[in-house]
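Scroll down for the structure; my scribbles are underneath it.
Left out: one protein chain. Kept in place: all the others.
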Amino acid sequence: MIIQLKPDVTKEKALELATQIGAIHLIGNGRQTLVTSSKIKDINGVLDGLVEQTFVFDNDLQLAHASYKPEKRSAQIGSVTLGGNTQHTMMIAGPCSVESEEQIEASAKLMKSLGVKALRGGCFKPRTSPYSFQGLGLEGLKLLAKMREKYDLAIVTEVRDATHVDAVIKYADVVQIGAKAMYDHGVLRACGQAKKTVLLKRGFGTTLQEFVQAAEFVLSGGNEQVILCERGIRTFETQTRFTLDLCGVAFLKEKTNLPVVLDPSHAMGYAYGVPDITRACVAMGIDGLIIEVHPNPKIAKSDAAQQLNHDEFRLLHQTLPPIATAVGKIMV
Amino acid sequence: MIIQLKPDVTKEKALELATQIGAIHLIGNGRQTLVTSSKIKDINGVLDGLVEQTFVFDNDLQLAHASYKPEKRSAQIGSVTLGGNTQHTMMIAGPCSVESEEQIEASAKLMKSLGVKALRGGCFKPRTSPYSFQGLGLEGLKLLAKMREKYDLAIVTEVRDATHVDAVIKYADVVQIGAKAMYDHGVLRACGQAKKTVLLKRGFGTTLQEFVQAAEFVLSGGNEQVILCERGIRTFETQTRFTLDLCGVAFLKEKTNLPVVLDPSHAMGYAYGVPDITRACVAMGIDGLIIEVHPNPKIAKSDAAQQLNHDEFRLLHQTLPPIATAVGKIMV
Amino acid sequence: MIIQLKPDVTKEKALELATQIGAIHLIGNGRQTLVTSSKIKDINGVLDGLVEQTFVFDNDLQLAHASYKPEKRSAQIGSVTLGGNTQHTMMIAGPCSVESEEQIEASAKLMKSLGVKALRGGCFKPRTSPYSFQGLGLEGLKLLAKMREKYDLAIVTEVRDATHVDAVIKYADVVQIGAKAMYDHGVLRACGQAKKTVLLKRGFGTTLQEFVQAAEFVLSGGNEQVILCERGIRTFETQTRFTLDLCGVAFLKEKTNLPVVLDPSHAMGYAYGVPDITRACVAMGIDGLIIEVHPNPKIAKSDAAQQLNHDEFRLLHQTLPPIATAVGKIMV
Partner (left out) sequence: MIIQLKPDVTKEKALELATQIGAIHLIGNGRQTLVTSSKIKDINGVLDGLVEQTFVFDNDLQLAHASYKPEKRSAQIGSVTLGGNTQHTMMIAGPCSVESEEQIEASAKLMKSLGVKALRGGCFKPRTSPYSFQGLGLEGLKLLAKMREKYDLAIVTEVRDATHVDAVIKYADVVQIGAKAMYDHGVLRACGQAKKTVLLKRGFGTTLQEFVQAAEFVLSGGNEQVILCERGIRTFETQTRFTLDLCGVAFLKEKTNLPVVLDPSHAMGYAYGVPDITRACVAMGIDGLIIEVHPNPKIAKSDAAQQLNHDEFRLLHQTLPPIATAVGKIMV
């Protein structure tokens, strides 16, 4: 339940009430606001005469619920706005991992030349094996920051766990919370207090309900710039790496107020299928795409099979604007 | 393994060899052809001097394998050709079930007015409960045949099990094998000997490998007009009815030579998501769509939640051609 | 809803009412009984004064619902009763496929020597590939019948589709409906009218709800001897063939009145795990087991990896009685 307090309720009073009823306090829709999973009957007495409006939902989607705030929320990625009243479908691309300055600069140049405005690249890799390449860490973050300066690109990079969340928040324009970290309270709470846009990926075993609840951690922490990213769920089918859940995307577009970005690369797991899937994603009318591109996928230190090479990406990139136009969107 | 015999091997000799090595005999690529799961070393002696060419695959995709016959197979639906060297994306639409003459005629008129050339409607419904509406059976087939005559529409209808496969083959232009019947050897073998196009739906618990193997039953029976239809798989996500597997579609387009049709209605399970998903499907560059449309979904006797009403379908229908154009396809 | 009519309602009247309200008629709990998915308010007028008792459930589990008939139903397998007020856990074992007289006789002798009273063996194999061994068909059924005569074993064998359901009903003591055939109305309806016990396997993509609904087809056809068989569902895990759903078994034991048999062989898919899993099944307190055993698994024509050899089966078999005893059951 979301409780908007009357205009004359002070912040101090609101904080006191929050403690009393076990609610989270925030400013929402311009009012002192409390959010709680309690039922109204359990708490009404305390709040008599102080409530302007309540929103009651039958699940723990609250701030993200389309019935609470029907206009879509917006999020800033560098100079581009996603969601809100824009019709943008934004391209975010780059290698799976930052591997070297030469490699990430090749990617940055490609993006610049194509007019792509956001560069992705992982520095803290959530590998399942301790014996694989684990990423360049802080050194990688610094290389990304250098690319931002040099090529005027927004930087999207992933936080793996709470031990380095502050470093990622400091260096990135967009903090990506990966599929394996999306239940991590340490990360979610830190992002809730950050001033950076958060790109929250759905876990591969995560229900849509849980996915949006993870966004609620960030929203209820006070950071309203949260983007949902569907990247494929794990099913019985193993010919492809994961199964991109576009039915789930239709649900998110209908039931929540959050912008949605799709990641065809991780879903498919094989470069051959990425162009078709990407075009399908654009036709869904979504807010953005995140695509893995590598100067030489064969020697990539992670996710080699699914990264497009530069020529494949160029070809794909030019096929997208007419589809976007056909569904009332603009590729940026 | 597929074994193409030399031109001078007679049909009689080929049949004899088939029995000897436990292979299926058919005419393939204009030659006496044997197909077997045996390894070449086990059978070579018998065939010495008789073999022109062999195709060896590491799985039991054989006649459907893109490496056996790289050009896409074609299938006829009324006057329209799917696949082959066409660029058609064909619309097939109509109610889940044929419920009455009035209802199916309303659907037929709508399709006619929009230029849609194929009408779907179920007569033998594979319901999971014995206490639900089971379909009109033969009476329904006759109503569909009447609509074909009156409105010049190709008829697509489902066979539920082997007890009525002959009736469906007789009345339909396209025999749809549903998700629950796709392992049914009785149905598959009857369709393999039929002269009608077969629309084979993927079971919701069926791997891509098994799905194509079911098509192999029909192909190896001598019927080359088989269309694969993805309609959503069952996953842990229950906010939508099923999960449409577009990554799987990318696999099927790459690895097989069969035309692919998609069914967004069953995948999504809710009308609100069908338009977005349908547009995504068209952008995949597929060969056709099968959409559930009902004059009054609220009173439909099956699948009420997922059927579009006539206005919703009209709106959706007109948004598709520009997307098809953008990916080099033509909506028919 | 199940409607038990008053004692003075005749069969003719009951049949008439069934037609009027779209219900299935049967004799249940010694009364003329109607079963329908309609709500009581829709039909009440017609039945005024004729109803003794109604059972209303919030799903389409009806005759199988533990609240309708709380005592467990029983089923006969040869001379052994499963379920009801017995405490039997029955062993059913034998090869995946009947391959030859020599092979099936070796199995029959083993079972006889160990006191196992039911022999399984498939004759119509529901293979996913048309190029694999498809079973001996009618010839296999005759070999099984011969073993029954010679070794006094009950015969459990599978029906694949409706084209040969009558033959299987004729020859078998227990008609097994396999995981791929369990939605087959042709098979389910034929079994509903048969006088033979039906062993219904859960499809690998089938929910518990749908599984019990398939049993409702048989029960509402008039055949009350239905056994549910869990044999593993398909999940994202591929190191084992399927995932045996013992949580689902706990649900079936609690919510339905049907006996439950488990198939560890298909679930595991590898002989090494079958003994441990089988012991776990016995400790669940279930009504029976169905285990694949082959004189020489390495040369088996189907499911070679998962069949136990004779020594492995003997060893396993002797470990089961103490576990059964520990949970108040008797191995038979």
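Order as written gives the chain letters A, B and C; numbering starts at 1 within each chain.
We take it that a contact is a pair of C-beta atoms (placed from the backbone, for glycine too) under 8 Å apart; a residue touches a chain by one contact, two chains touch by 3 or more.
Note that the structure is a prediction, hence the values are computed from the model and not measured.
S.K.: Just name the one of C:Ala18, C:Leu47 or C:Ile277 that touches the chain not displayed here.
M.R.: Answer from the full complex: C:Ile277 touches the omitted chain.
S.K.: Please pick, from C:Met1, C:Leu199 or C:Met268, the residue that touches the omitted chain in the full complex.
M.R.: C:Met268
S.K.: Which residue, C:Asn29, C:Thr54, C:Asn296 or C:Thr319, contacts the hidden chain when the whole complex is considered?
M.R.: C:Thr319
S.K.: In the full complex, which residues of chain C touch the absent chain?
M.R.: 205, 207-209, 232-233, 235-251, 253-254, 267-269, 272-273, 276-277, 279-285, 319, 322-323, 325-327
S.K.: Please identify, in ascending order, the residues of chain A that touch the omitted chain?
M.R.: Against the missing chain, chain A presents residues 23-24, 35-37, 60, 62, 124, 126, 128-132, 134, 160-163, 180-181, 183-188, 203-206, 209-210, 213-214, 216-217, 220-221, 233-234.
S.K.: Kindly note down the residues of chain B that lie in touch with the hidden chain.
M.R.: 205, 234-236, 238
As a working rule, only the chains that are shown with their structure count from here on.
S.K.: Centre to centre, by mean C-alpha position, how many angstrom separate chain A and chain B?
M.R.: Chain centroid spacing, chain A to chain B, equals 37 Å.
S.K.: Taking the mean of the CA coordinates per chain, how far is chain A from chain C in Å?
M.R.: 48
S.K.: From the mean C-alpha coordinate of chain B to that of chain C, what's the distance rounded to whole Å?
M.R.: Once rounded, the distance between the two centres reads 32 Å.
S.K.: Among the residues of chain A, which ones contact at least 2 other chains?
M.R.: 205, 235-236, 238
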